[in-house]
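As you look at this complex, bear in mind that one protein chain is not there, while each of the others sits in place.
In this document, chain identifiers A and B correspond to the written order of the chains, with residue numbering beginning at 1 in each.
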Amino acid sequence: MLPTAAMAGNAETKGGLKITSDDGNFSGSLGGRIHFDTYLFDTDIEDPTSTTDFRRARITLKGNIYDWRYVLEQDFAAGDTHAGFRDVFLAHEFLNGEVRIGQFKPFRSMSEMTSSNEITFLERPFSSSTGLFDGHQFQQGIGWTGVLDCFTLGMMAFNLRDAGTPRNEGVGASGRLAWHPINTDYKTLHIGTSVSYENANQDSTDILAEADYAGRRGPSQLMALTPGDLGGDVSTVGLELAGSYGPLYLQAEYAIGDFEGNYYLSEFDYEDWFGAPAPFSCDPDFGCFIGNQTVHTWYVQGSWMLTGEHKTYNVKRGAFNSAKHTGNGLWGGSWELTARYDTMENRDYDFLEASSTTIGLNYYANSNIRFMVNFIFGDDDFTGDETNQLGLRAQVRW
Amino acid sequence: MLPTAAMAGNAETKGGLKITSDDGNFSGSLGGRIHFDTYLFDTDIEDPTSTTDFRRARITLKGNIYDWRYVLEQDFAAGDTHAGFRDVFLAHEFLNGEVRIGQFKPFRSMSEMTSSNEITFLERPFSSSTGLFDGHQFQQGIGWTGVLDCFTLGMMAFNLRDAGTPRNEGVGASGRLAWHPINTDYKTLHIGTSVSYENANQDSTDILAEADYAGRRGPSQLMALTPGDLGGDVSTVGLELAGSYGPLYLQAEYAIGDFEGNYYLSEFDYEDWFGAPAPFSCDPDFGCFIGNQTVHTWYVQGSWMLTGEHKTYNVKRGAFNSAKHTGNGLWGGSWELTARYDTMENRDYDFLEASSTTIGLNYYANSNIRFMVNFIFGDDDFTGDETNQLGLRAQVRW
Partner (left out) sequence: MLPTAAMAGNAETKGGLKITSDDGNFSGSLGGRIHFDTYLFDTDIEDPTSTTDFRRARITLKGNIYDWRYVLEQDFAAGDTHAGFRDVFLAHEFLNGEVRIGQFKPFRSMSEMTSSNEITFLERPFSSSTGLFDGHQFQQGIGWTGVLDCFTLGMMAFNLRDAGTPRNEGVGASGRLAWHPINTDYKTLHIGTSVSYENANQDSTDILAEADYAGRRGPSQLMALTPGDLGGDVSTVGLELAGSYGPLYLQAEYAIGDFEGNYYLSEFDYEDWFGAPAPFSCDPDFGCFIGNQTVHTWYVQGSWMLTGEHKTYNVKRGAFNSAKHTGNGLWGGSWELTARYDTMENRDYDFLEASSTTIGLNYYANSNIRFMVNFIFGDDDFTGDETNQLGLRAQVRW
């Protein structure tokens, strides 16, 4: 706290702490979230461990200081505090939006822009950092995001790291444009696109795409890679189409990623990393040649609010939120039936394709508390594994 | 914080932050504790390092949302944020108590149910996770605790892990019943019992009982073990008798643990783990046979409030709190003289027995601040070590 006298203010709570100064120039808040999961596996070739797990346990400090604001968010479920950095930035109002400096998400993929409190399923689809942008959910740099008319824009230039990644000289940039020509209390239409470019450099780690096709803590299939220490780069482009109509909601994305490469992996490393032998002949001296790889991924997901509520659209994010709670349903809650098909494919290696089919049910006890069930049917064409998961979540945010 | 407008509320403080909404439906608070210790050893065979140490440095977020509540507690003194998870759960009112989902303490041992802010000595006795339930203080699962008439009940089914333990398929359950037939402002009588069962499974770590007979950071004697990777199990039963009469307080527990086993340890490993050679002959080919082991532990502890205050009974926990502060004594504080005898024995190995005798003095500066001195006389029959400790604590909670 500053040594100077703080401003008298008003206290509020919805389960957290918030104080706003009487003159409106200052505010501070302490929020958070707990996502507690249980994973039960129907194992196949792979034998993951069924267990309970804290998916997220975050504290979120936010504040406004005149036309500036800050966010400091730490996820204790990450194990060490570097890996636990989430949104940590300073922002200044600019052009009906804000300039951000620090760590935040590059603007790409509608599913990535959706808060983890609002995602329809336990995990995001492969078009996000849960797949195509593996481990690159948050990056450090400078960007701007704002809303102009019925367009939501975002752009960021970044150092190829978050607080948990080794310091390195890799760089990247991304931009996203979302258009919502229709957005009423009853129906929304969303069309979007994003592009991203990442360039590894001194001390960069490898850039990967991975598919966790049987849910969190299940098996993982490496889908593409380019080495950081050889200065590889990755370019992606994505398209988004989504809409809601009363209690119905549908969302789809298609994304393509180009992983630039030109090097050899030993046969042993290939099998070790990809989980199966190379589906092409390797050079006995040099090993298996890894050239440019193109990854395609797409998903379609939808839901039906059984209790009749309508999923709302978050204009600032250009993404859907959960429906507004009404308490009409069983146990005074809202109920949502959900389904998704999600797939990712490396077009340069035969059979390097994984997909995930999910059906689920969400129960919203109130605006802060949600319970989720997901049945996830995994399918890895490369290894032949067909592990399935029953995933459960108890979620509270404040 | 939710994007929706928070409820106007009332701010309060006793050193922390608390806001309650005007309609009483919501509240949020930020509390915490610091326990700063100094350990000075009178070393014997063992030579532990005398040092200062933060025993606890926690932040505690709590909130109420209608008939739900959450707790998110992190102990920075644990080193990494996984190990730092303490109470982290979501709860719903149910039957004059609450159903909890997440991480919390299994209901077993009166000393375990006592908050670390309220324990009479620097450390809990061997009947708790400081001994019989080594490292299993918090587990993840679902449970219920409540008060029915003059009974305090608790039961929990859990995955054999906390957030700092590897994911595994071990399971367990525990239940506790406490009865306080007498509980007035002047005297309390408490009788209690608890049972617990833990079953290791895929990826479980070993289940151990250990005795830190010369205080924290002093030497530790392994008392029993069953291996997690062989699917061992442990059953325990405990009895509690406690009471207070004016400024006097007395508490005792007796607990028995059955460690199921049927395997061999090499002679080297036996001596390495237990600190002394096996007290029986080992097979030259297979090593030292470890069969079922039965551990008995009991303690008697008491205190006398020199300044006349009365230790209060916490009905929700079924355990004693510190006395209510009056400020009658020297330096405006309350003073408490304390003593404990604590012992644990493995009945299947000769001389595998350790005990700890403690005398101490507590000074309560006010309701938030306490200073403690403990003289701990350790005795390990198995190794012959008789290390002693002088332990000091400065404690603040808010």
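We adopt the following convention: contacts are C-beta pairs under 8 Å (C-beta built on N, C-alpha and C of every residue); 3 or more make two chains touch, one makes a residue touch a chain.
Worth saying up front: this structure is predicted, and the values here are computed from it rather than measured.
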item	value
Chains in view touching the one left out	A, B
Selected from A:Phe36, A:Phe85 or A:Phe382 as touching the chain missing from the view	A:Phe85
Of B:Gly79, B:Pro166, B:Pro181 or B:Gly291, the residue in touch with the unshown chain	B:Gly79
Touching residues on chain B - with respect to the absent chain	10-19, 29-32, 34, 36, 38, 49-54, 57, 59-60, 62, 76-81, 84, 217, 314, 365-369, 394, 396-398
For chain A, the residues touching the chain missing from this view	1-2, 4-11, 17, 19-21, 26-30, 59, 61, 63-66, 68, 70, 72, 74, 80-82, 84-85, 88-90, 101-103, 140-141, 159, 161, 163, 167-169, 202-203
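Heads up, the rule we're going with is that only the chains that are shown with their structure count from here on.
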item	value
Distance between chain centroids, defined by C-alpha means - chain A, chain B (Å)	38
